[in-house]
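With one protein chain removed, the remaining protein chains of the complex are shown where they sit.
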Amino acid sequence: MPGQTTMLEHAETSAGAMLLDATLTGVLPQEPLAMVQGEPLLKLPLDLYIPPDALEVFLDAFEGPLDLLLYLIRRQNLDILDISIAEITTQYMDYVDLMTELRLELAAEYLLMAAMLAEIKSRMLLPRSHETGEDEEGDLRAELIRRLQDYERFRQAAQDLDDLPRLERDVFTVHAAIPPGHSQRIPPDVDLRELLLALQGVLARADLFTHHRVERESLSLRERMSQVMAQLQGGGFLGFTDLFLLEEGRSGAVVTFLALLELIKSSILELVQTEPFAPIHVRLRESPQASDDLARAETDH
Amino acid sequence: MTLPVLKQIIEAALIAAGDPLTLERLLTLFTEDERPERADLLAAISELETDYQTRGIELVEVAGGFRVQVRTSVAPWVARLWDERAPRYSRALLETLSLIAYRQPITRGEIEEIRGVAVSTSIIKTLTEREWVRVVGHRDVPGRPALYATTRTFLDYFGLRSLNDLPPLAAIRDPNHVLEESLVRQTASAMMTNQENNDEPRIKHH
Partner (left out) sequence: MTLPVLKQIIEAALIAAGDPLTLERLLTLFTEDERPERADLLAAISELETDYQTRGIELVEVAGGFRVQVRTSVAPWVARLWDERAPRYSRALLETLSLIAYRQPITRGEIEEIRGVAVSTSIIKTLTEREWVRVVGHRDVPGRPALYATTRTFLDYFGLRSLNDLPPLAAIRDPNHVLEESLVRQTASAMMTNQENNDEPRIKHH
């Protein structure tokens, strides 16, 4: 199968898969973990504490029990048709036990697969006096192999699909304008009510997940945030005080001030003051390169 | 108004539309007495295709018709015009989409059975919102689950003329052939190709 190497690579490169190697065997492949006093560190200490969130990343690296099983099989360079159920079951259980030990919630699918593997394994251990029993064991094994094969080909198909050149990423459509004076495309009308109903819908859905709750903030603050950013678009500095307009009065100043605080908190703006009591300047936060320039400019000052 | 060269009208229409245009749609640009023959239209399109070979654009045929697009070799530079990165899709979404593409019409339960995990509602929602996938009916079993199929928009997005242009699925090898290798090598391979054909998508798009 042409896809096997790429799939193996995929699993190997994922952080989770590397971690699995580390946790199950205590050894990472080739790449040194780190350089310690000039010596490459190849072995992970066996008693190393693995933070649970790292294992969650690992769990995320797999698309379910079939994906994990395929990884375990490929890791041993085995053909699906040649797998030893006993071997694979042991490895799969090691993994499941590890997750349970860390009290990580395992999706039901993983436990179901564990039960199925245990079933096949136990049937293999039974004395094969009855021909029927032998067949059942064979059937279960064949069924597992069939499922693994079937899943593997669609896993490959998904990757092939992802490799196809597609719009927005590899292929771009063209849009020559029509010279003025000729009928143009007429965009559809939108009623404000439609817009608000759409928002009501999305909020109702978002509220189902408490962590996605949309906070309540005054819209004038949001609007001012956009206005301040628009003023700073050129990329230069603006004087802090220049952002406040006298004719807006006290309430305008408060809104502007809150908008500035919010923008600074969200890592969009930065304040610069070259020395104590010097005028404060505001600008959009730039890439690290630009910050370096700023630092240099400041020392030159 | 004198009728300009047919090729010029077709070129301008394709370049202005952005989306693919069918021959039928192109024909609607002409009044009855101006309307060209389909053969002339096809000849003009084929000439354009040749003209574009040295240009920054190319003419391709996708499910939705003919489309002019940025030539792939210059696309990386043109992409810098836009700020946003193209959305990346998760393996879960791509696997679900592949199953719908190759096994359509298919229910969510059937997808879950093959993938061995639940398919999240947001994946189905993204696929439906992008208009890559739609409900084409319901299976007549308890619960009447929705049957999903891919759309023409899906084919256009991935630059395919039909489902037959999808990369071929890997063949399934018969597990028994390991045991009975010497006996049935010939027949097994015959069966494999057979099975493969059965997996070919069977829905026709218009």
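The letters A and B name the chains in turn, as written, and every chain counts its residues from 1.
Simple rule for what comes next: a contact is a pair of C-beta atoms (placed from the backbone, for glycine too) under 8 Å apart; a residue touches a chain by one contact, two chains touch by 3 or more.
Note that the structure is predicted; figures quoted are calculated from it, not measured.
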item	value
Residue of A:G201, A:G239 or A:P279 touching the missing chain in the full complex	A:G201
Which of B:I15, B:L97, B:V119 or B:V133 contacts the chain that the document leaves out	B:I15
Residue ranges of chain B at the interface with the undisplayed chain	1, 4, 7-13, 15-17, 21, 25, 28-30, 54-57, 68, 70-71, 73-78, 80-87, 89, 122, 125-126, 129-130
Hidden partner interface residues of chain A, rising order	168, 172-179, 181-188, 190, 192-207, 209, 212, 214, 216-220, 222-233, 245, 247-249, 251-252, 255-256, 266-268, 284-287
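Everything below uses one rule, namely that only the chains that are shown with their structure count from here on.
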item	value
Distance from the mean Cα position of chain B to that of chain A, given in whole angstrom	27
